[in-house]
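Apart from one protein chain that is not included, each protein chain of the complex appears where it belongs.
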Amino acid sequence: MNDRDVKEMLQAVRDGAITPEDALLRLKTAPFTDLGFAKVDLHRKLRQGAAEVVYGAGKTPEQIIAILRELRANGQENVLVTRLDAESAEAVCREVGLTYHPDARIAVMGNAPAPDGLGKIVVATGGTSDIPVAEEAALTAEFLGNEVVRLYDVGVAGLHRLLSHTREIMSASVVIAVAGMEGALASVVGGLADCPVIAVPTSVGYGASFGGISALLAMLNSCAGGVTVVNIDNGFGAGFAASRINHMEAKR
Amino acid sequence: MNDRDVKEMLQAVRDGAITPEDALLRLKTAPFTDLGFAKVDLHRKLRQGAAEVVYGAGKTPEQIIAILRELRANGQENVLVTRLDAESAEAVCREVGLTYHPDARIAVMGNAPAPDGLGKIVVATGGTSDIPVAEEAALTAEFLGNEVVRLYDVGVAGLHRLLSHTREIMSASVVIAVAGMEGALASVVGGLADCPVIAVPTSVGYGASFGGISALLAMLNSCAGGVTVVNIDNGFGAGFAASRINHMEAKR
Amino acid sequence: MNDRDVKEMLQAVRDGAITPEDALLRLKTAPFTDLGFAKVDLHRKLRQGAAEVVYGAGKTPEQIIAILRELRANGQENVLVTRLDAESAEAVCREVGLTYHPDARIAVMGNAPAPDGLGKIVVATGGTSDIPVAEEAALTAEFLGNEVVRLYDVGVAGLHRLLSHTREIMSASVVIAVAGMEGALASVVGGLADCPVIAVPTSVGYGASFGGISALLAMLNSCAGGVTVVNIDNGFGAGFAASRINHMEAKR
Amino acid sequence: MNDRDVKEMLQAVRDGAITPEDALLRLKTAPFTDLGFAKVDLHRKLRQGAAEVVYGAGKTPEQIIAILRELRANGQENVLVTRLDAESAEAVCREVGLTYHPDARIAVMGNAPAPDGLGKIVVATGGTSDIPVAEEAALTAEFLGNEVVRLYDVGVAGLHRLLSHTREIMSASVVIAVAGMEGALASVVGGLADCPVIAVPTSVGYGASFGGISALLAMLNSCAGGVTVVNIDNGFGAGFAASRINHMEAKR
Amino acid sequence: MNDRDVKEMLQAVRDGAITPEDALLRLKTAPFTDLGFAKVDLHRKLRQGAAEVVYGAGKTPEQIIAILRELRANGQENVLVTRLDAESAEAVCREVGLTYHPDARIAVMGNAPAPDGLGKIVVATGGTSDIPVAEEAALTAEFLGNEVVRLYDVGVAGLHRLLSHTREIMSASVVIAVAGMEGALASVVGGLADCPVIAVPTSVGYGASFGGISALLAMLNSCAGGVTVVNIDNGFGAGFAASRINHMEAKR
Amino acid sequence: MNDRDVKEMLQAVRDGAITPEDALLRLKTAPFTDLGFAKVDLHRKLRQGAAEVVYGAGKTPEQIIAILRELRANGQENVLVTRLDAESAEAVCREVGLTYHPDARIAVMGNAPAPDGLGKIVVATGGTSDIPVAEEAALTAEFLGNEVVRLYDVGVAGLHRLLSHTREIMSASVVIAVAGMEGALASVVGGLADCPVIAVPTSVGYGASFGGISALLAMLNSCAGGVTVVNIDNGFGAGFAASRINHMEAKR
Amino acid sequence: MNDRDVKEMLQAVRDGAITPEDALLRLKTAPFTDLGFAKVDLHRKLRQGAAEVVYGAGKTPEQIIAILRELRANGQENVLVTRLDAESAEAVCREVGLTYHPDARIAVMGNAPAPDGLGKIVVATGGTSDIPVAEEAALTAEFLGNEVVRLYDVGVAGLHRLLSHTREIMSASVVIAVAGMEGALASVVGGLADCPVIAVPTSVGYGASFGGISALLAMLNSCAGGVTVVNIDNGFGAGFAASRINHMEAKR
Partner (left out) sequence: MNDRDVKEMLQAVRDGAITPEDALLRLKTAPFTDLGFAKVDLHRKLRQGAAEVVYGAGKTPEQIIAILRELRANGQENVLVTRLDAESAEAVCREVGLTYHPDARIAVMGNAPAPDGLGKIVVATGGTSDIPVAEEAALTAEFLGNEVVRLYDVGVAGLHRLLSHTREIMSASVVIAVAGMEGALASVVGGLADCPVIAVPTSVGYGASFGGISALLAMLNSCAGGVTVVNIDNGFGAGFAASRINHMEAKR
């Protein structure tokens, strides 16, 4: 509910069309349905410009099924379920029609829209082990209406592999740089690209990689301009933020 | 040098217009001038779409003066010097014309261009102590051609202060959320806004704020969509990235 | 044994009613029974004003059964067993009558008393994944004689969900704010409420949430007044402390 | 503004007493005055039941003076300024009438009210070096209308010193346990007292005390019931929370 | 080989009793037998005054059996095997005669000698969960010729339980204080005892106990005199060091 | 492709032997084959002077088989696969001829060449538990053409064991010191040897060894000259770097 | 007050020699004098077998002078003041007769007694920078009646320097090993000595020594038997504990 809605409702109050009590109630309870264990946010699409996303980790299959049904009952046909392990996915898919991507642990209800962004989103990874996180980012971005170019295994230790893709990087609208270990990919890509770069540290590595902390710190300290960072392994967050950037419009 | 430049040069080689040796040299040495202690990057504006920025920390006033002169000698009139303490600023200003902002520790050579972005960049802070970092972000964004709206001291502990500015946040093109202590501002703003949000943790706080680590971790873990994070106190990085986003264009 | 008890006993010594040797013994051995592996504290109810609580983690079912029997043999009918996994619970329940709550991993011997606190304790969570910890807090509080209001899944990323419950929060006697990830719930609730707020960080999250450290640090750094913090996932501790606060009496 | 206020205002709208536009404005702008660098919150006393507190760190004397004058101009006579170093205090006192406590780095405008809490708040410290933090807690509590009992230098390494004060601890309404180094005071006090205990880790110590982290961790892990924790050196927070607890009333 | 041994051998060289080559060989190869994967140290008893101890973790049953046989073949009848899990213990016991203590994960070959120390070693624990580590310490000490008094579950949250054992603590030769969570036991015992206290942090606890780090830090920061610390869960190290102290002799 | 290759190609362009377009293509695509999920680097042997190494962790057996076949199809007969668990190894070996070393989790395709280094590489370990990491280093070094001397279980707590091998250490070309726990081996070896020493911390240990961090920090802080460090458990990296050093040649 | 004292007093109560009220008072208030800011513990010498020690850090010269006078007034002639900086020392010495050791920041009132321990305490350091901490340990031990042997700058990187002192180490009663950086001295000394070894990490070093953490961790992980650890830079604690060990007596 934005200012205009409130004002209209206040005028209805003045006109006697609705009582003050009703207005108070409306102010408070409108935007979501309460399932007891979760508030399903039916107005978020309107408010944040995104289809609904359900964070699957820590929810039982039964809870996820209930949420999906509630959403569909309210006309929300396109839903992305993230962090859904294979076992839960199977249970959910038996009840609700979903397409499941086991690598990225993502399930999609409905269809990805035709791409309508400003340009292409490049998703690059340092190694093959980073691919699951990259796929989470790529599928999220596609689900939100973006064309995605995948550049996998272009880590800086073999610099020529990355340099051979300079053109894709230079012409991208947004680059998502996914890397574990020393996380240098973000800096090098940030030095090559002239668009926003979103860095995703991954928990790939061993020893002093500390489950992604090394890559995270390296990316936060990148001396290349235009690089911002999301949480370790947070492919979804990167894809979501990249989509917002790729759908920027003039606001004047 | 992009692919097209290389191809043209290669054709000149074929035509005998330039020798292979010259071509090799050109491939390598063109883009910067070597001052011995620093490579001044004269082509970066072209390559990254930004006016030149000089990172002032760890450089002597003499080094900064030399760099500024070299840049000006190559036609670069607009330069931003960041992390410049008051004492160094005075020394530099005596030799080169600069406007110095002591709060943000930023000096500007030349003029900020007229704003030409997609919309406004909102810079919000949790408290008054976060203002220096916020000013670094705001001045950077203005220098790079953006209109900036400042919302200072709107931390979540007095939620109504923030909510009274919902309209500005809802209509922003990009929001930069600057906060120390528990860093909750990023999450709350991220829940309100439907545009990209760049979170800047600050080293404001005491005890277990650990020089900004608490705020950094909170921001990385934000469950609000579209939030990305830069390094602690990195107002410049946030302003730079926000400007890139605010200048997005269709690339097709 | 408080000062008065000691003084009475000393008078009995003077009167020859008890020997000095007996008095010494009484001073030392009265308050607990020794089972070899655990000191069962039979006087704690008196001393700390609480029914007995047994910390189940790290104890075998046999040890727990022995403790419960000892307590019952001494007239302690109401006992709470925390951190009891499902398997151990089953073994214990076969021998001793208990009600087991698998979510919260809590077993109750006896009955929760009628609520006799100053007001209601609100238990709020940021997401659905925080519910097990919240239930540990809620069941503990109910067992100790408090009325509990549950507000689950009201995290700050969807601020309106929380704001729609402003009345409950404003009228609470104590609020327990349970949240993982960025832990911002405590700050926002702390800004809304005018009663004591106990923040419980949970280990929910991934990447740089570091098993609850991010939420813990955020809560410790909360700039909202009246917020205190307990250990990660320590629902019991929060419920216990909230109950003490909700049973405050004038001491003059 | 609570529900009742909104409802009254909505009825005034219905009655035509105020226009919808005015109502909207009132909803948003009422609670604070904007000084540019800080939002002075004039309604907080109403909303949170506390006199105003100004966090002095990171504010210039000029800013503090302006805030104090604005508050006084709005009828707020009693203000506490925390984290105010001696130099700033002198500058502020020249302009505004204040009582300054250098140990606790606290300045008070107005008078502490007569104690009206449920009982006494005991402030205990492990050593003499913890006294400044303890004084911050004690003065805050007194300013908010509490009677305070100081038990300083009663650390657990000389257990009899603490035990000789068992009566004060047993009869307290709230205990604030302030300790650095190994922070064991909170656990021992928590085992003795039957009231809420607020633990304040201090940065006193050296080596592996890590500026208070050791004490903080120890206090969070206290196995004594009813103990909650605030940030390192956060005497103010402890005093504020203790005062809220000591002013609990029946809410039914 | 100490100085005297070397000097004797050098005199034998001078006397022609042994050749220089043999002397060189003796200097180098005497003290251990090489099994390829482990150097079995046959002279350590002499050199360090202890029966042999085999660290079982990370060794296969076959390796342990080979080491035990080699030791026995060289006349070493009394051997302690630490960190031996139940499965390996079973495999080893089938081949070599051993007494296995599953709690402490210790196996003993041979017999513990009659106690011949200066006094008793008290092993105290904060809770029942600390018992396995305490048993590792106690069995080690007994194996090395010490009388051990066990005081289990005497944590500081129920201070009277500990105080009722003041006599044992006051009359101990060495106290080993074993505790997890906040580790306060070491400080309180250190304040009561007038003998050396060895603190053993355990990994018991949850949340911010961080696998024993909290207890470790608390113990290192103990303000009680005479307290030293060993590694987390290192019951063996504590028992070994306590035994050395309990066997001190005049060296003049 | 080095400078000379580029220059030759540029001359071929001038001579009309190849077109500029082809030259551009060659510059970019030559050095690797794209398998979709991994860039197989066929020129690395030339470029870095090493046979190919495949990092097995995080790759499926199918991916590893495909990479090995591609490499063999391009004439690369000698390949080392690291971090390959037993189960995957079995699957891969069924399809491709490999020798598997389960301790070191290394598989070798082809044969180790005859040693052609400057001297011997000594691999020393502190204990028997460090052997798997040491074997990873030793097998890597042998595969790359080095003679290896193994000195296992020579930790500093039994200093004479190490000192009895002084000759091997003094005459080594490179020493790899592998140790967990306190990592002191590197310092002591570094004090004895006059050749480069590469320290490998291992995750062996418990409690405050923190998975190798203690050993890592100790090795980084070694006050012995000539010691450099690789990541925790990174036997491969140590063997690879040692081989490079052992194959140094005059470059003048 | 031990059991016997209590029993005697109880008998006096029975005999009517003292009233119960007096007995209660005596139980509580006997052992210390209250200066307001510090409890001066006049009975500690009796209770803990040590002369009084005053921890100087965080106390003003005035407070220290008052404590020293109170102690002297109660017959305590020998007092050690630790962590006393030069400036405070000067102020204190003007009022009270003290001998000040600037290196160790220790001041002594009275005289060190003639050594009466079991043997010698060896204090060894890794480098010259560790000497101040070592002197704190050595002076403390001497003040408490021990003969001390100083072995400075015998770090493991020059192993022969340490080995040339094997005799002193072998014949010590207790060894205090003081080292920063990688802290390996403790392990090597622990392997040589057959007496208790107390390790003191120092904050000497740079980079990843992290103010002594590296040395602390290394020492905690020492695989040599009989090594225990005190806090970083805690020379006093090491000297105090070593003295207790060196004064062990039979307790049977």
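In this document, chain identifiers A, B, C, D, E, F and G correspond to the written order of the chains, with residue numbering beginning at 1 in each.
Basically, contacts are C-beta pairs under 8 Å (C-beta built on N, C-alpha and C of every residue); 3 or more make two chains touch, one makes a residue touch a chain.
Keep in mind it's a predicted model, so treat the numbers as computed, not measured.
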- Task: Determine which of the presented chains are touched by the chain that is not presented, and list them.
- Result: A, B, E, F, G
- Item | Sole contact to the chain not displayed, among A:G117, A:P132, A:G207 or A:G239 | A:G207
- Message: Given that one chain is not shown, which residue among A:A184, A:I198 or A:A241 touches it?
- Response: A:A184
- Item | Residues of subunit F (touch criterion as defined above) contacting the omitted chain | 2-3, 47-50, 53, 55, 118-120, 166-167, 170-173, 194-196, 198, 216, 220-221, 223, 225-232, 237-238, 240-241, 244-246, 248-252
- Item | subunit B residues touching the omitted chain (full complex) | 28-29, 31-32, 36-39, 41, 44, 55, 57-59, 63, 83, 201, 203, 212-213, 216, 231-234
- Item | Missing-chain contacts mapped onto subunit G | 127-129, 131, 152-154, 158, 160-161, 163-164, 204, 206-209
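As a convention for this text, only the chains that are shown with their structure count from here on.
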- Item | Shared chain contacts [subunit D and subunit F, defined touch] | A, B, E, G
- Quick one: report the Å distance separating subunit A from subunit G, using the average Cα coordinate of each chain. 58
- Please compute the C-alpha centroid of subunit C, do the same for subunit F, then give the distance between them in whole Å. 54
- Roughly how far is subunit D from subunit G, going centre to centre by Cα mean, in whole Å? 38
- Message: Multi-chain contacts only, two chains or more: what residues does subunit D have there?
- Response: 3, 55, 127, 158, 207-209, 213, 216, 220-221, 223, 225, 231-232
- Sort out which chains touch which and give me every pair. A-B, A-C, A-D, A-F, B-C, B-D, B-F, C-D, C-E, C-G, D-E, D-G, E-F, E-G, F-G
